[in-house]
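A single protein chain has been removed from this complex, and every other one stays in its place.
Each chain gets a letter, A, B, C and D, in the order it is written, and its residues are counted from 1.
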Amino acid sequence: MNPTYAHMLQQEVPLAWYLLLSAALFCLGVLGFLIKRNLITVFMSIELMLNGVNLSFVTFAHQWHAVKGQIFVFFVMVVAAAEAAVGLAIIIAIFRARATLAVDRIDLMKL
Amino acid sequence: MNESILTLILLVPLAGAVLVALLPDRGKLPAWIALLTSLVSFGLTLHLPAHFVLGQHGFQFEINRPWIENPAISYHVGVDGLSLWLVVLVGLLAPVGVLASWNAIKERRKIFYSLFLLQQTAMFGVFLSLDLMVYYGFWELSLVPMAILIAMYGRRDGPKAALKFFLFTFIPSAPLLVAILWLYARTGTFNFAELQVLIATGSLPAGPLCWVALAFLFAFAVKVPVFPLHGWVADTYSEAPVALAMVVAGKLGLYSMLRFHVELFPAQARAVAPILVALAVIGILYGACLALVQRDFWRLLAYAALSHLSLITLGIYGLTFTGSDGAVFQILSHGVVDGALFLLLGALYDRYATSQIVSYGGLAARVPQTATLFVITALAMIGLPMLSGFVGEFLILSSTFTGVSRGWAIAAALGVILGAAYMLWLVQRLFYGPPSEMALSKPGVDLGLGAQAMLWPLAVLMLVMGLAPSLWIPTIENRVGTPLVKELTSLPDHVSTLYSHLEGLR
Amino acid sequence: MHLILFIVFAGLCLAGAVNLLLQSHPISSALSLIVVMVSLAVLYLLLGAEFLAAAQVIVYAGAIMVLFTFVVMLLNAGREERTRGSYAARLVGFPAVAVILGIIATVILKAQGLGSAGLRDDITSTQELSAVLFTKLLLPFEVTSVLILIAILGAVALARHGDGEGTPGK
Amino acid sequence: MNPVPDIYRILPEVILTLTGVLVMVVDASLPAPWPRRSLGWVAAIGTTLALWASLGQLALPVGTAFSATVETSPFTVFFHVLICGIVLVAILLALDTLPAKSHHQGEYYALVVFGAVGMCLLTSAVELLLVFIALEISSIATYVLAGYRKDTGRGPEAAIKYFLLGSFATAFLLYGIALIFGATGTTQVYEIARAIPTAQNHSLVLAALALMLVGILFKVSAAPFHVWTPDVYEGAPSPVVALLSTAPKAAAFALLLRVVYEVFPTLRSLWSPLLWGVAVLSMTVGNLAALRQQNVKRMLAYSSIAHAGYLLAAFAGLGSSGIAAASFYIAAYAAMNVGIFAVVTLVSGYEDELPLIQDFRGLIYRSPLLGALLIFFLASLVGIPFTGGFFGKFYSFTAAVGGGAVWLAIIGLLNSGLAAAYYLHLAFAAAQRPVESDGGAPVLTPQVGVAVGAALLFAVAATLVLGIVPGEVLHAAEAGAHTLQAPPAAAVEPGVMLTSQPNP
Partner (left out) sequence: MTILEFFLWSLLKVVVVIVVFLLGVAYTVLLERKLVGRIQNRWGPSRVGWFGILQPLVDGAKSFLKEDIIPTGVYRPLYILAPIIALSCALISISVVPFGDPGVTGSGGFHFFQIADVNVGLLVILGITSIGVYGIALAGWSSNNKYSLLGSLRSSAQLISYELALGLSLVGVVMRAGSLNLRVIVESQAHRGILSWNLFGGLQFVAFFIYLMAAYAETNRSPFDLPEAESELTAGYHTEYSSMKFAMFFMAEYGNMITVGCVATLLFLGGWTSPFGDLIHLPDFFLVRALLPICWFVFKVFTFLFLYVWVRGTLPRFRYDQLMNFGWRYLMPLAILNIVATSLWLAYR
């Protein structure tokens, strides 16, 4: 890379910031899981959590120069895809049976 | 034979139970198998007194085989004077119980007899096992068939009574198990004899040991039951099938108290003895009073049992040598007498399908055999001299009088008198006086041959026990805990006089 | 440069995530999530995970979220209703989440030797990635096939109509 | 070098996978109207083979394969055999109870078998990546199975609850893994264990432990992470519940054992009180809630939460005694729980026609065999001696007392006394004389077929064996416990380590 503009690229970001961002995403996901009232958005919140975790993995992979962290993320993606397929299939099944996606209406079985 | 006899005693009813379970439920087939099995096992139990060596210290017919390595549980069984006759008693009551249910149980005979025999096994197990875990196992196991049968054949609300019975006896066994586990964690053994020595030599911390002993006592006290813990008794007695009730009543708890509380934790037992004596006396009076006012004869019997069992508890926790002799003897006597009473009342219940005392009256003329036997049994229960109840009661009361406290002894004697009152009143209300409507409306069918074949021998046994207690007493004294108990209290003179008198009867 | 990019995309990320929670329409939430994912892809790039960045876009944004929007569209899910339950969840949820966040943040801020990331850091090449993937982590990779198989199988089994139903839906 | 070919170390998984593929392919290629029932037998045979193969693994020296991602040891074999056994029974159960006209049978068996692959791998994985994937395999399989009764509305509902909460938990587990990776730079279990004492950021390790525990405790449905259990058990078809209340739980407990005893043994002072609390909470909450249930499956669901509590009590045990006790308990729990759900399946029917406790009234009169079995399994759940349940609790609490947690044992045993109340409520309802005038409602008399008979026989035999001669199984559990305690020193060749020191 050309040294003349290299200095502009020197500014570095502490990895802790990335980790904080990841924690924030994770917690927002948890929050979403708790407060969202639509099955699909609840599921999305879980995806958000997973994304938060992924960022942690990548950051740590960067810190340790360990490729494993990145591969882990790759697998998480695969798993998330599989989960999405199954989860959405379940959601469709629910919709067929109950014609609603509201969390509070999914209450056939309560005390 | 001597080595494997205890194993055989345990296995025969179990094998019978499995056999009954596997064969088809056709007609009286299960009943026949059960009868056969119980007779065989009774025969086997008779082997024990026949070959019991008097004067030999320690357990006899002992088997000690490792079963599970970790924790070190071993199949350790054996008998001494304490358990010997109890085993025989259980053996004796088994065929009686089968016969008692011969006609009373009409459906699902297979399950009934299978569970009955399982119950038999569990009871043998309790009396025989000398490994704390094995003992605990049989102790818990003895609950199950009883509870299920109460639920299945309960007279009115079986499940409720069964649940009550089960929970009352099961929950206290939780601390018992923890206590056993604690002992194991401290000593590394479940062996009764080893533990006895370890505890006696004071190698365990006293503070926790006190709690451990209490946990043991608590479990047994509920099972006996001792006064404030008797909530389950009335329901269980009035719901349980006759055969079960007569087999189980009281024996397990009392035996356990003697063996696993007094013998295992003598010091701790001494510490709590005064309280128990007090509770026992209260139990005697309370039971007797309640029995007086019952309208249902099963419940009356239940409270009578509470009263009698409390008396035995008094004998045990008087911690006198004679007292515990009397207690053991009284357990045997009560087993026989109570059994007979259950049979007779069961017969009445079968005929007339009610347990309300009011409905009866003036039956003596219609069912003379029943009446006669009932009177004999009632007298035995009251403790009429020459009958079995007398010996035990006398030993207990006198030892309490001399060795513990006169006040308690007098109070207990009062309870015994009350006992005479309710029993005789019951006899009067059932069999004498003007015949009731029900007695008139139904044909008076007297005892069948089978019932007679059971009851007369029992009656004779009551007589023999009353006349010749010395047939039993020496063996009973030949028990492991004896020296330990002896140290606690020296024999007062007049008791030894009485004792020699009893000896002389032989 | 790195700093600027980080701030921009981290901000986008957070904004997207918050928007996901605030939007009441599932499809808006889904779009917010896509924004989060794409911004994350950029962040991965900043951390030198080039392959992952691409995979993030393809798999997450391009496949998973398409599936989500697809289902939202298919079921025509409307706005979510706010109910008592959700308020209760908020009552418990906010403090709980705040605690979790607080703990993790403290842990991260206390952590030492985390280092930093700059534009001149090495980029992990796909070769390096696959070298580890196909040697050290061969078994997990192979096992993933079972995972995918099971997902397909499951999705088919669930999405198919039940045995008794001749007609779709009710 | 490792003289054992790597494939031997995953042979059971391979066999299961092949079975699953075979079932799937045959199912897809059969014409639609053909019955699929025989596929169940294929699956059963495959599972049996896998079970046999796992037993064969005992002959292998303890060690890892595939670059230290998977391990074979008595510990893994114990759980493999257990899981294969459960799956076998579940398949046999399904053979007779799935609706005959179902075209989904092939998928069902394939899912069960594939799920078993995940569960087995979960117990033998020593690489957190593999752990994660295996966990997902087993979870996804069970999510789908839980929603198998699509036409009732309850099925999908159970599935979605299970799915959402399960994924939620997985995210926590995953975050924990991420943090432990951040603290140590690796995800290999032994390497982590070695690196933790010298880890620079100890607080990261602590956070990781906490998050991983949350994730795993969700999976084993311990309170306060149990909310999904009752709904899922109620909504899922009973044959599935027989499976999902035992096998995935067993696998998750194996994972928990591995995590706490092998990854974080140095943090014992931290997780031990934590699990103490969870254990007490689980048993108490489970039992109290179960007391007021009218639905049998819900009741059993709460009971399974309570059992998770008893099981967690074993974790108070020091060293290998705790592990052995926990392993044994899992086996005992699995045997009786599979058994009772098999009975419930037969009595309630696949569609849960008779779900309530009062519907079980007089069962012993309707069908003596089922009634007796129900009572037998309930007795085992109560913890009556000479049944597996007794020794399970016994070992668990022995371990707890041995580890100094006397109060835990007392609370546990009192709880089991409390639990007796609701178990016996059901047992006595079954023993009670049936009401004569039932209003003409047709009461089904369940038929016990060959497959179900075999399944019940297995369950009864296992429960009895564990209750009367637990020695052998306990030996196996102890052998496993010892291997879990001592991580093989040369698990990874140092030259191949891909991790390096962190940035200065």
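Throughout what follows, a contact is a pair of C-beta atoms (placed from the backbone, for glycine too) under 8 Å apart; a residue touches a chain by one contact, two chains touch by 3 or more.
Remember, predicted model here, so these are calculated numbers, not experimental data.
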Hidden partner chain, touching residue among C:L5, C:V18, C:V66 or C:L138: C:V66
Residue among C:V18, C:A54 or C:A159 touching the omitted chain: C:A54
Chain not shown: contacting residue from C:A17, C:I34 or C:L114: C:I34
For subunit C, residues in touch with the removed chain: 27, 31, 34, 38, 50-51, 53-55, 57-58, 61-63, 66-67, 69-70, 72-74, 123, 125-126
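Going forward, only the chains that are shown with their structure count from here on.
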Chain pair showing more contacts of the two, A-C and A-D: A-C
Intercentroid distance (Cα basis), subunit D paired with subunit C, Å: 29
Whole-Å gap between the CA centroids of subunit B and subunit D: 43
Residues of subunit B engaged with two or more neighbouring chains: none
Residues of subunit A touching at least two other chains: 19, 26, 29-30, 43, 59, 63, 65, 67-68, 71, 75, 79, 82-83, 86, 89-91, 93, 96-97
Complex contact set, residues of subunit A against subunit C: 1, 6, 8-21, 23-32, 34-38, 40-41, 43-45, 47-48, 51, 54-55, 58-59, 61-63, 65, 67-68, 70-71, 73-75, 77-86, 88-93, 95-97, 99, 101-104
Complex contact set, residues of subunit B against subunit D: 21, 25, 67-71, 107-108, 110-111, 133, 136-141, 143-144, 147-148, 151-152, 154, 158-159, 162-163, 166-167, 170-175, 177-178, 181-182, 184-185
Subunit D-touching residues of subunit A, taken from the complex the two chains share: 19, 26, 29-30, 33, 39, 42-43, 46, 49-50, 52-53, 56-57, 59-60, 63-69, 71-72, 75-76, 79, 82-83, 86-87, 89-91, 93-94, 96-98, 106, 108-111
